[in-house]
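Note that one protein chain is taken out, while the other chains of the complex remain in position.
Order as written gives the chain letters A, B and C; numbering starts at 1 within each chain.
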Amino acid sequence: MFDLKLAARQNTNHSSVIQVGDEFIGKEELCLIAGPCAVETEAQLNQIAKGISKLGVKFMRGGAYKPRTSPYAFQGLQKEGLKLLKSAAQKYNLKIVTEVLDTSLIEEVYPFADILQVGSRNAKNYQFLKELGKLDKPILLKRGMSSTVNEWLLAAEYILLGGNQNVILCERGIRTFDTSTRNTMDIAAIPLAKELSHLPVIADPSQGTGKRSLVTPLSLAAVAAGADGLMIEVHNEPEEALSDGFQSIYLSKLGAYIKAIQAQAKLSNRTLNLNIPNKIS
Amino acid sequence: MFDLKLAARQNTNHSSVIQVGDEFIGKEELCLIAGPCAVETEAQLNQIAKGISKLGVKFMRGGAYKPRTSPYAFQGLQKEGLKLLKSAAQKYNLKIVTEVLDTSLIEEVYPFADILQVGSRNAKNYQFLKELGKLDKPILLKRGMSSTVNEWLLAAEYILLGGNQNVILCERGIRTFDTSTRNTMDIAAIPLAKELSHLPVIADPSQGTGKRSLVTPLSLAAVAAGADGLMIEVHNEPEEALSDGFQSIYLSKLGAYIKAIQAQAKLSNRTLNLNIPNKIS
Amino acid sequence: MFDLKLAARQNTNHSSVIQVGDEFIGKEELCLIAGPCAVETEAQLNQIAKGISKLGVKFMRGGAYKPRTSPYAFQGLQKEGLKLLKSAAQKYNLKIVTEVLDTSLIEEVYPFADILQVGSRNAKNYQFLKELGKLDKPILLKRGMSSTVNEWLLAAEYILLGGNQNVILCERGIRTFDTSTRNTMDIAAIPLAKELSHLPVIADPSQGTGKRSLVTPLSLAAVAAGADGLMIEVHNEPEEALSDGFQSIYLSKLGAYIKAIQAQAKLSNRTLNLNIPNKIS
Partner (left out) sequence: MFDLKLAARQNTNHSSVIQVGDEFIGKEELCLIAGPCAVETEAQLNQIAKGISKLGVKFMRGGAYKPRTSPYAFQGLQKEGLKLLKSAAQKYNLKIVTEVLDTSLIEEVYPFADILQVGSRNAKNYQFLKELGKLDKPILLKRGMSSTVNEWLLAAEYILLGGNQNVILCERGIRTFDTSTRNTMDIAAIPLAKELSHLPVIADPSQGTGKRSLVTPLSLAAVAAGADGLMIEVHNEPEEALSDGFQSIYLSKLGAYIKAIQAQAKLSNRTLNLNIPNKIS
C-alpha cells in the first residue's frame, strides 16, 4: 500500500468532474459509452453509430488498434479504423473513446479521440502513463487485470502527476481462478475507489463478464454500487463480429438496456446523459 | 466442468422455492437475514433480536460455533450459543440461520436451527454434504472461497442427490490476489448461478467485502443483479464485537438499510419479506 | 497473519521428527509415499503394492474414500477399500497413508491407517482438525488450495493444540488463475514453512501439477528446495485408472524415478528411506 497524493479524496464533497468537449463525466448524470469492440468496416461502424445516436448515446467506443493475445488474431484496422471512427463521429455527433496501445501511437491516435483509453494490459506501463500525463485530453484508465485497487489508483497518480488531471477510472474485472466468466467483475472496487479517490469511476461489464446475458445485470449492479457511468460493447451482428461478439449486446436491444439503466440511475437521483432522454415505459 | 442434473435449470420458468416454516425463499419476496457474526452474550443477542424484529426482519443469523483461522481466537459459545439463539428466536418470533461446522455437530445444531448454514470452508466437504442431504431442513450453502460456479452448484447437487431439495445458494466472495477487500464479491456469479440452476441465490456482502461502508452498495448491487435475498451482519456495538465487527453494520442504521433495499427491490417488481413493511420515505 | 505457538520454529536446530511405527519422517532420510490415487480392485492394489515394495518403498498411499467434485464420479470403495489396503500392507510390509474425509469417518479409518491424511478440501475444517488432535496417529496435513502459508500452519496448530504432536505438512499446489497445470505447485512454500515451523514438510507433485510429465521435475525441485519427502501417484495402468490416471506415473518407471530422487537427495546429504537402497547407476 502506497500513499496517494493527487488522486486521494480529501473530503466527502471533493469529486472531480471531467470535461469532454461540452460533456461532463462525474456529475449527477451518468455517462454511457457504447459501440463495437473493434472497428471492422465502414458499414458496420456507421450502422452502429447511427443506431446508438438515435437512442441518444453521446459517447462511442471502438478499437482501431486491438491488443490480441494471439498475433494471428485480427489486430484492428489501425489508422484506417481511426478515420472511420472520426467520420462516423462527425456524422452522428458522437464523442470517440478509443484505445491507445503504446507511447509510439499517442501522436497518431490523439487527433481522432475525445477520450484516450488505456487498456488493462497497459495498466502498469508507467513510462506510457507518464507520457499520457503530458496530454490535455481525458484518459480512461482501465484497471489492470492483476492490479489491486491501490495499484490502480497509483496508475492514475502517475497521469495526474504529469499534469493531466482528466482521469476516468474504469473497473473491467480482474483475473481470478474462476473462468466461469471471462474476468471477475469486482463491483466492490467501484465504491471503494470512490471512497479513496475523487476521480470518477465507470464500469465495463462487457469485458468484465465476457457474456452477453450478464451485461445488463452487472450494469445495474455497477450503477447500484455507485458507478459514474458504463462502457458497453454493442454490435449490429454480434455473431459476425471479428472480436468478442459473445459479450456484445444486440444493437436492437440497446433501447431496452437504456431504459433499465435509467430506472436504476433514478434510484440514486441520477440520470443517464443522453441527447434524447428516453422515457421509462 | 461437470454436468448438473438435479441442480440444473430445466427451463426459464423453473425456479425452486424453499419453505422455512411459514416463510418462503425464492419467491418474489426477497429474504433478509440479519444478526451478529457470533452469539456473544444473552444481552447482546436479545438486543439485536429485538432491534431487528422491530424492523420486521424475520430471519436471524448468529454463529454459535465459529470457524476461526487461529485456534486462539474466540470459537463461539457453542451449545450455550445455540440455546441463546433459540430463546431469542422464540421471544421475537425469528427464524434462526446458524452454521453447522461438521458432521459430528449436525445432531446438536439441528433442533436449534430453521436453516442450517454450510460455511465457505466446508463447501467441498462432500461427506458432510451427503449427510446434510439426509435432513429435512433447508441448507444455506455458501460458495467456497475457491469454488468455481460449477463446483458450487455441484456441492448443491450432492445435497439434492441425498434427498434434501431445500438448498439456498449464497455468494459470499471468493479469494483473489486483491486484499483491498476481505474477499472479492463475485456479483456476476449471482445471475450466472440463476441461469444455470433453479435454486434461489442470496448474497452475503458482509463476509464478501469485510468492510462496513461497502455493505450497502454491494447489497444494492446484489439485488440489482437478481439476488433472491441478503444475509448481513448487524451488531449493536460493532466496535465491541468478539468477531468481525468491522464488517457489521450498526443496528441503529438497519432501518435506513432496509429502506434502501426496499427501493431497489421494487425496481425489479420485488418486495422485501418483512413483518411490518417499512415505507420508503 | 496470526501468531503460531506450538507450530512455530523456536531455533534453527529445532525440527520435529514424526514416528510412524519403526519409521521416521523429518530426519535426514526422505520419505517416499507412493501408490494409486484410489483403491480400485484387489488385483490393482496388490500389483501396485508388490511393485513398489520390490523397489523398497515403505509407505503406500491409496484413497478408499475419495472427495470428488461431482457426486456422479467414482467415490471410492470405502470400507472395502480400507480392507484391501490393510491386506496389501500386511502382505508387502507397507505403511498405509489414506485420507479421512470427515469426523464421522475417523473411527472407521483409524484402524486401517498408519498415517491419516487430511485433504486440501478439509484444510480449514477446524472442528475436524480438533478431533484429529485427539488421536495418537500421525496426520498428513495437506495445504488448502486457497490457504496461505500462515493459514496452513495454523491448521497444524489446531491439531497440535489438541494434543497430537505428529503432524506432517504437505504442499500440493494452490489454486491460481493459471489452469495450464491442475494446481500451481508453490515450491517456495516448502522452505518458507520450514523456516517458520519445526514440522516436516513433504510435497505432492502429482496433485500439484496434474500432469505426469511434470511429476519428476517437480519432485526434484521440491527436494532441492528442502522437502522432507514426496508423495506421488503410481499406477500399473494409468490409462485405465478410475481417477486421476493422467497424473500417475507408470509403475514400470518408478525405479528410474527413485534413482533420480536418490541422486537429488544426496546433493543435500540426505538419502531416500527405502528397504532395499537402490544404487545410482
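Here, a contact is a pair of C-beta atoms (placed from the backbone, for glycine too) under 8 Å apart; a residue touches a chain by one contact, two chains touch by 3 or more.
Not measured: the values here are computed from a predicted model.
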I'm checking contacts with the chain that's been left out. Which of B:Ser15, B:Gln165, B:Thr179 or B:Thr271 qualifies? B:Thr179
Touch criterion as defined above, residue of A:Lys124, A:Lys137 or A:His198 at the omitted chain: A:Lys124
Touch as defined at the start, partner being the missing chain; which of C:Ala88, C:Ala189 or C:Ile202 qualifies? C:Ala189
Check the options C:Ile25, C:Ile52, C:Leu220 or C:Leu272 and report the residue that touches the missing chain. C:Leu220
Even though one chain is hidden, which residues of chain C still touch it in the full complex? 146, 148-150, 174, 176-181, 184-192, 195, 208-209, 211, 213-214, 217-218, 220-226, 263-264, 267
Chain B, residues in touch with the chain not shown (by the definition above): 175-177, 179
Listed in rising order, the chain A residues that touch the chain left out are 2-3, 5, 65, 67-73, 101-105, 121-122, 124-128, 131, 145-146, 151, 154, 157-158, 161, 175
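The rule is simple: only the chains that are shown with their structure count from here on.
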Report the topology of the inter-chain touch graph, choosing from line, ring, star, complete and other. complete
Return the residues of chain C touching two or more other chains; collapse runs of consecutive numbers into ranges. 175
